[in-house]
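What you see is the complex with one protein chain gone and the rest in place.
By letter and in written order, the chains are A, B and C; residue numbering begins at 1 in each of them.
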Amino acid sequence: MGIWLVGAHGNVALCAVAGARALVRGLLPDEAGLVTAGPEFAGLDLAQVGDLVFGGHEVRAARAAEALGDFDRRNGLFPEGLRRRLGRDLARYDAEVRPGILRGAGPSVRDEASSSARRGPGTAAAAVARIRADLRSFRRRRGLDGVVVVNVASTEPANGPLPACTRSAAAFARALRSGSAERVPASVLYAWAAVEEGMPCVNFTPSPGCGVPAVLERALERGVPVMGRDGKTGETLLKTVLAPMFVARRLRVLSWEGYNMLGNRDGLVLDDPAARRGKVADKDGALRRILRDPETHTRVRIDYVPSLDDWKTAMDFVHFRGFLGARMSLTFTWQGCDSALAAPLVLDLARLADLAHRRGERGSLPWLAPFFKTPLGVEEQDFARQTEMLLAWAAAAVRETKPA
Amino acid sequence: MGIWLVGAHGNVALCAVAGARALVRGLLPDEAGLVTAGPEFAGLDLAQVGDLVFGGHEVRAARAAEALGDFDRRNGLFPEGLRRRLGRDLARYDAEVRPGILRGAGPSVRDEASSSARRGPGTAAAAVARIRADLRSFRRRRGLDGVVVVNVASTEPANGPLPACTRSAAAFARALRSGSAERVPASVLYAWAAVEEGMPCVNFTPSPGCGVPAVLERALERGVPVMGRDGKTGETLLKTVLAPMFVARRLRVLSWEGYNMLGNRDGLVLDDPAARRGKVADKDGALRRILRDPETHTRVRIDYVPSLDDWKTAMDFVHFRGFLGARMSLTFTWQGCDSALAAPLVLDLARLADLAHRRGERGSLPWLAPFFKTPLGVEEQDFARQTEMLLAWAAAAVRETKPA
Amino acid sequence: MGIWLVGAHGNVALCAVAGARALVRGLLPDEAGLVTAGPEFAGLDLAQVGDLVFGGHEVRAARAAEALGDFDRRNGLFPEGLRRRLGRDLARYDAEVRPGILRGAGPSVRDEASSSARRGPGTAAAAVARIRADLRSFRRRRGLDGVVVVNVASTEPANGPLPACTRSAAAFARALRSGSAERVPASVLYAWAAVEEGMPCVNFTPSPGCGVPAVLERALERGVPVMGRDGKTGETLLKTVLAPMFVARRLRVLSWEGYNMLGNRDGLVLDDPAARRGKVADKDGALRRILRDPETHTRVRIDYVPSLDDWKTAMDFVHFRGFLGARMSLTFTWQGCDSALAAPLVLDLARLADLAHRRGERGSLPWLAPFFKTPLGVEEQDFARQTEMLLAWAAAAVRETKPA
Partner (left out) sequence: MGIWLVGAHGNVALCAVAGARALVRGLLPDEAGLVTAGPEFAGLDLAQVGDLVFGGHEVRAARAAEALGDFDRRNGLFPEGLRRRLGRDLARYDAEVRPGILRGAGPSVRDEASSSARRGPGTAAAAVARIRADLRSFRRRRGLDGVVVVNVASTEPANGPLPACTRSAAAFARALRSGSAERVPASVLYAWAAVEEGMPCVNFTPSPGCGVPAVLERALERGVPVMGRDGKTGETLLKTVLAPMFVARRLRVLSWEGYNMLGNRDGLVLDDPAARRGKVADKDGALRRILRDPETHTRVRIDYVPSLDDWKTAMDFVHFRGFLGARMSLTFTWQGCDSALAAPLVLDLARLADLAHRRGERGSLPWLAPFFKTPLGVEEQDFARQTEMLLAWAAAAVRETKPA
């Protein structure tokens, strides 16, 4: 089975690839962080981690080994000895990386783009054609049964509403042909291309990607599963875990102020207000949909703090009122390595989407809700309930897998 | 319906009584903190808050109005104007308070005991008889359909194992008669008395109370519901909300250090290592049963910090490992008014236990698990799953309530 | 001695007036928070707290007793009984409050202004004349030896540079006469008026006030002490206490991110970016002047969180690098009642400025540096060193006070 990573040399992709290979080679202490390594998933016919083959698109000129060395200098996790033992695996991965598409990217992404990415295909249709050719070539060359495309590229800025052609599959196909899809951002083109190739597509970012109606519709037509949006790895995870407690106890949240600091490329990209908008909306929406109290004051800030690099730090202040009008507070500080939190979820999602595809599921996969800040087609934001959905799916799938 | 509070002039009892009356008189901003005021319970035949009649046992000599004034000076919540408007309600409550039983109490409780409590009934059997008489008299005098006994007294010190006679109803009844139950602590005597009177009994403290086999067995025989142990209001609530997230994401918790500071009588009583032992075991057990990782290092400290009084502050440090061996951390600080958090749950539990009694339920009530640190007869410690149990019970009860 | 408060019914002014009177009447537990109550100041000829007479300007229509009741409902500190005992003192204070000047005020201040404040004097010169008349009348009517004017009004928005006429006393006097001072904000007019009346002037806010060259020059000419800017009561206090430690230990601060939440009128006014600019600059400048490391990343956010009201909460994250390149962190959370922190400093500053005046000091008073975020004419930002300056002044003044 293949995993095609859009944003192939970004931190999340590198941690996923290098982590998977390190796991297979017995270089990690354990499978911590990998949800699908849990006993609830043991009976499923998931692709083995050792069988995963990686490739991807990348707009920058980079080498995985160097990028990982750079990551380690700033964040640790990949000491020299480990990198050395992964050398051949990383080189093989580099050989499967193709120039990415820049359409709709923000200024900081453009600044670092390679010359081949800058040249780009002339039109949206040409971009789709090239992506599809890259995907097909990867599948054929490596002899893969299935490929899952996962978008882990930088967040695209939200510059106004998306072009109307993204509202239906027919309109989108027409627009591609007629040259009127030129304002469609890359994330949508990747997703469309994946679906057209019959490959499941997962959007781990806040970009529109496979979440637009055109792609969703096409996925249903083609019998391909898709899912997104925006991996839930840190502060929002905590919010969707803690907020239901306040609801269950009928403690009224007066204010929930969330301050997120991060310093990696993601942080740099989000330093642009247009790019930040989508992310903030995702983070805030999850909370508000749980609390459902119009009087609650919420705020999400995402600040670029270069020295933190990949170590995302969130400081949240929750002010709430209980019985007798008592005003109380909860503060928390979360210090996590963003990519180490996200990478195993990328592996989980690819393995689960691949299995769902083989099981004949199509369109959005609501039982993958616990992995996302804004799960496609899912109202439920409570992490515990989302987890029950995932486990119920796994239990059902295990039952169906067992021979009679 | 009557609520009989063991520890009648303690902070929790006072906040429950004064809070209920303030609610009825429209003196509170809203019903925040009262779980049974939620829409999920709207269709149930619960006793109205306005119909609740309060009484209780107390080992100290106290007056509710004065105690509440004292509470307000140290903790706020009951300003003069509010106290004034509750004056008659509080006086009426005082009239229903009887001297409590000191058996098995710790030194700080003994030091403050009234002379009548100190005199006490001569034997355990006499104590049971007196408690029963007090309960019967309350029910009769106030013309109550049902009475629920809730223990909100100070934690009893755990001085070695409980007498063997608490292991079965028959042995206990025999021991009472033969005078060999003299080492049985008051919490058990109260619970036994309640059950013998056919009154549901809830243990909001870490004391043994209605959780000993003798009482549980008798409750089943008599068709009386009982439940405990130890209200889940703060740090343990957070632990049972957050720990499942680490499990669901397979993030390995390396260490979970919990520092609890409190300064009220509860804190003073818990400053005695023997009294603290039970509480620490309850708090730690809930966490360990969720994490199920023998390598996790956990610690619970409960420190007496007089200046905090009822404002319990918990500072927790969670160290965990994720993918790639990344070591990350979560810290939180919870600052809550202990009694304001506990009081509405006392009302909830009494209303629910009363309804369960009328519905014919008997013995421990596992669906009340989310209210307790160590729910009797329940393995599940995950707060979200416990909440599902509660809501499922409520939904079923609503369905049965509706006319065909 | 008189204290004239600009912003007479704001939280800080009310807490200063009511606090001083409560202290005199023996209604407070102690003099906590009042610096000049310390033993180092015992030998000085400071005005007695009991001899302080209060008056002020206010742009809103308000009554002290009601405003204090409102403050108590939202923040505590002034329970009904205390307010009752201060009733006459507060009424007497109200009788000394005059309509304030709106020139240069932000939108939220204008919205709440009383009709008399809205009408206002027609010109800047008329405003100065009216302020002077109010000050003179207060001094004469109450038979005061000295009056100190303290600005505790809402922060004025910084809309571009101040008019050029504020750059010298002569130019300012000319501009007033010629009608070309109409864009000068109220804080400067108050300060100019005070100095012209020979009254010391203290600027507790980030507004320009007595810090403009025109006023400073006039103060030197008239032999009047002035001081400012912006009381140092919370997060900035901590910054100027903690930052010197990093310098002394040569720990390099990589990032210092400060998140300030507050919900009172101050917070509402600061929700306007123009008003916030000055405050943020003051808070950030103090830190940067201590660290003197151009590579340090600093950020100050001030967010309006209505539910907090006067309870200002600051959460700071400090990321620093030590020996061997080790990256470490310090986070702190400060939860303080803003007005209770500021009010005693207002009394301190008035008492000290009055004494300095009597001692013949003029112009800015650098030894008052520890009270301000941006002390006029003082480079030193290190709180400990500023405190040494204050104590050295006090020691010298005590020596001079003692008879030979």
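Criterion: a residue touches a chain if its C-beta (ideal position, glycine included) is under 8 Å from a C-beta of that chain, and two chains touch if they have at least 3 such contacts.
Predicted model only: the values in this text are computed from it and were never measured.
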item	value
Where the missing chain makes contact, among the chains that are shown	A, B, C
Touching residue (missing chain; options C:R218, C:R252 or C:R265)	C:R252
Full-complex contact with the absent chain, from B:S114, B:S168 or B:S255	B:S255
Of B:R142, B:R277 or B:H319, the one touching the omitted chain in the full complex	B:H319
Touching residue (missing chain; options C:A22, C:V109 or C:A394)	C:A22
Given B:G122, B:P306 or B:G377, the one touching the chain that is not displayed	B:P306
Residues from chain C at the interface with the omitted partner, ascending	15, 19, 22, 28-35, 37-38, 76-78, 237-238, 241-242, 244-245, 248-252, 321-326, 328-337, 340-341, 343-344, 370, 382-385, 387-388
Where the missing chain touches chain B, by residue	254-255, 257, 259, 261, 297, 299, 301, 303, 305-308, 313, 315, 317, 319, 327, 329, 331, 333, 335
Residues in chain A touching the chain absent from view	76, 79-81, 333
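The rule we apply is simple: only the chains that are shown with their structure count from here on.
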item	value
Gap in Å, rounded to a whole number, between the CA centres of chain B and chain A	44
Chain C, residues touching no fewer than two other chains	333
